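Here the complex is missing one protein chain, while the rest keep their positions.
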Amino acid sequence: MASIVGVKFPTPDQVAGRDRLRKRASLAYEGWLWIIGITISIAILALILTIAAKGLPAMSWEFLSAAPKEGMKEGGIWPMLRGSILLMAGTLIIVLPVGVFGGIFLSEYAGTSRFAYTVRACVVALAGTPSVIYGLFGLAVFVLLLTKHTSLVAGWLTLAMFALPVIVLTTESAIKSVPESFVEAGVSLGMSKWQVIRRVVLPSAIPGIVTGVVLSTGRAAGEAPPILLTAGIYYSTAQLSFDFEMLKKPVANLPYHLAEGYRQGSVIPEKIIWGTCLTLMLLVLLINLAAIIVRAKARRKQTW
Amino acid sequence: MKRNRLRELPAVALVYFSGALILLVVVAIFYYLAHEARYAFDRPFPYGYRFSLQPPVLEPDPYTGEIVDDLTVDPNASLLAANFEGEDGVDDKEQSAPMPTLAELEGYHPFGTGSAVIATLEDVNLDGLYRDNWKKAKPASQGDSFYLFAFATPEYDKPTMKLAWGPDAAFSAKDCPYDIRLRLVRAPEGVELDPFDIDLVKHEQGAIELPAWIAKTDADRTSGYVFEMIATPTKSNFVATIIGFFKTDWAPTLQYPRYGFVPLLLSTMLMSFVALLIAVPIGLACATYLAEIAPVRVREWLKPIIEMLASIPTVVLGYFGLMIVAPGIVKVFSESLGMTSGRSFVTASLVLAFLLLPTIISIGEDALRAVPNLMREGASALGFTTRETIKKVVMPTARAGIVATVLLGFARAIGETMIIWILSGGTAVMPSANPIKTLAAPTRGMTDTIAIEMGNVEFEGAHYGHLFMIGLALFLVTLVINLAGYAYGRKRKWLAS
Partner (left out) sequence: MTAALIATLAIVGGAPSPALGTVAVKGSDSMLILNQRWAEAFGKKHPGTAIEVTGGGSSIGINAFINGVTDICAASRPMRKSEIDRARSRGAIAVETPAALDGLAVIVNTSNPVNSLTMDQIRRIYIGQINNWSQVGGPNQSIVVLSRDSNSGTYGFFQEKVLKNQNWGRGVRFMPSTAEEARETARTPGAIAYGGVAYFKGRDGIKIIGIAPAEGKPPVLPTEANVRNKSYPIWRYLYFYTNGRPRGETKTFIDWCLSTEGQSLVEQVGYYGLK
């Protein structure tokens, strides 16, 4: 046995003193975390409010509904807003089936096979791939190889690739969060695997899926580099139309407008740029809000 | 039952197809980035030297008082250069500068040099001599040789003259895959001179003193000194391109382009690193606060606010940084760091850190929440204070998740484009060894280089190919970091289940 000579046992007083110190340190630590948490939130709010305050003077119905004029110095940003919405809608339609089916694959069919592991690793890798890489890919394949021209379609495909991994991941986790008992109930009723997925799992997972899809499309709509390389246009005197021709043409959109506005310096007045910033931010926030509402509504219907 | 199965087949096939498609996307990205990057390997490696005759002693420079023999601005120097991308033999501009005649030089300059476009010494045509000789573009695996004629005019009265040479503007012999030599082919009659053979790569700049030789008639101009510049390739184009890519100079628009992407890589890494240094402690503290301390009601308010930041497009954040943060930074640091412009390393890193916060907070919070409550309860049963529970129990248990958080944040920072583009200042130089200087200096990363320069490259040319090489490097770097983060993140799975 080792000797314990030289070790002094603390007196009760000392223990109490140390405990007091420990408690105090803990309190200080908690206070510090409170400060950090609140400060960050305030900083973020301040950032958003600053953008809002800078952008609000430009906001008006005309700003949102008119085309730019007088050398982009006046008028509105309707073509860009419209372009962003168009880009988003198309991206959504393209990415939705692949993303959801991919999520189903990962959660229900892949199991623990090597293939499944590879696919999952791929999704994770794609989710963290920089957007400019998608832009490069879109430029090389959708623009130079397939259409020879920047176009709405090229933008859709590029953004769809960008949005895909997040949708797959959220779909997967949404499906996984459906209680196992649901699946068991379905199976016990003699349903086939696909029937269980189609009739039981998917309906229950819809809120999570919708949230993921909408969030990632919203993020894609605000991402500038892929659009810069594949789909942007600065100005057009053409009347805005909705037809097949549109697909083959580049489209004005908010991130591109901001990037160009920044590149061209003071040509586009600061007020309009701030207004565009605010519009883009609001667009994405509104989409998120929509996702939250959809999720909440669906949640209310859920009984588990 | 069987019929049912058949009816389901398309749906199930679609599911498998989607899974395969994801795999395909990664392969396709890799394949096409590499596919386009191959244009980088078609690059010809241009080289160029200027030669000029000079009196033995030079005049001092009017600005600095020093004696500078910068041949790139010497109007009388001859340029011997080859392998220019897109240059097709002698272009219009160069053809207008033939080798000077004696009459042209009279009263102006005592020396003349020139080179034959068609390099056969036997039948030199006096009308086909040019001061500047540009050869057609060739890949690095082919060499070339030039003849150079040199003479002094009858005005020249000193017994010796100097043949000076130097690299053409921005040409660096060390970076080119050639062995370039200058040798004496022929000395004029009556001049005794040992033949020489100078390694121009080793002695990039220099001069050699020669006995003066004076041309009495225009025909004499080619019968005096004749030198030859010979370039022989030392490496294959592939190897030379790879080596060039890992050099420390990014100057793709130069006539002698340099495609070293190391400064871009380093800047990206350093900026991301500094951003992480700021964002990780704050973000983790905030995540700890949300996961461990904040009352549910407060948390319900704070979470959406933080998620709101995550949804702000980066181009908006960048603009915010430019208009609000950058001027503030200049005000704060103008004295201490000697900053004159807000577009700098430190601004970009700061805004980048802000961008990372929501990512780090939400993944970090997940990691902390994955620690089972049982452990916290056990800790408090042992009399641990909140601080001790967090520091000694929760944090160590969640370590894998936290490491994953940091890695994912790192990958996100490396891949960010717009913030870096708008705020970094755009100068592609190696970070200086002095950290303070680096912080205040403008810089440039990989992502913004791609986004900025893609608009002004010749498509399917060498510069275009190198931008795709950077893309490929970026893709691989983020891939590795993401997968590492993913693998680390999976480690905590046993805790959660």
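Each chain carries a letter (A and B) given by its place in the written order, and its residues are counted from 1.
The definition used in the following text is that a contact is a pair of C-beta atoms (placed from the backbone, for glycine too) under 8 Å apart; a residue touches a chain by one contact, two chains touch by 3 or more.
Quick caveat: nothing in here was measured; it's all calculated off a predicted structure.
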Candidates A:Ser26, A:Thr150 or A:Thr279 - the one touching the absent chain: A:Thr150
Residue in contact with the excluded chain [from A:Leu106, A:Ile233 or A:Leu258]: A:Ile233
Hidden-chain contact residue, picked from the options A:Arg18, A:Lys69 or A:Arg199: A:Lys69
Touch list for chain B against the chain that is not drawn: 62-64, 72-73, 85-88, 91, 168-170, 251-255, 340-341, 343, 421-422, 425-427, 429, 441-442, 444, 452-459, 461
Hidden partner interface residues of chain A, rising order: 69-72, 82, 85-86, 89, 92-93, 144, 148-150, 210, 228, 232-243, 249-250, 260, 262-267
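Operating definition for what follows: only the chains that are shown with their structure count from here on.
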CA centroid of chain A to CA centroid of chain B, Å: 31
List of chain B residues in touch with chain A within their complex: 1, 4-5, 8, 11-12, 14-23, 25-26, 28-29, 32-33, 35-36, 282, 285-286, 288-290, 292-294, 298, 301-302, 305-309, 311-316, 318-320, 322-324, 354, 357, 361, 385-388, 390, 408, 411-412, 414-418, 422, 447, 450-451, 454, 459, 467-468, 471, 474-475, 478-479, 481-483, 485-486
Residues of chain A that touch chain B when the two form their complex: 22-23, 25-26, 29-30, 32-34, 36-38, 40-41, 44-45, 47-48, 50-51, 54, 97-99, 101-102, 104-106, 108-110, 115-116, 118-119, 121-137, 139-141, 144, 161, 164-165, 168, 192, 194-195, 198, 215, 218-219, 222-225, 228-229, 255, 258-259, 262, 270, 273-274, 277, 280-281, 284-285, 288
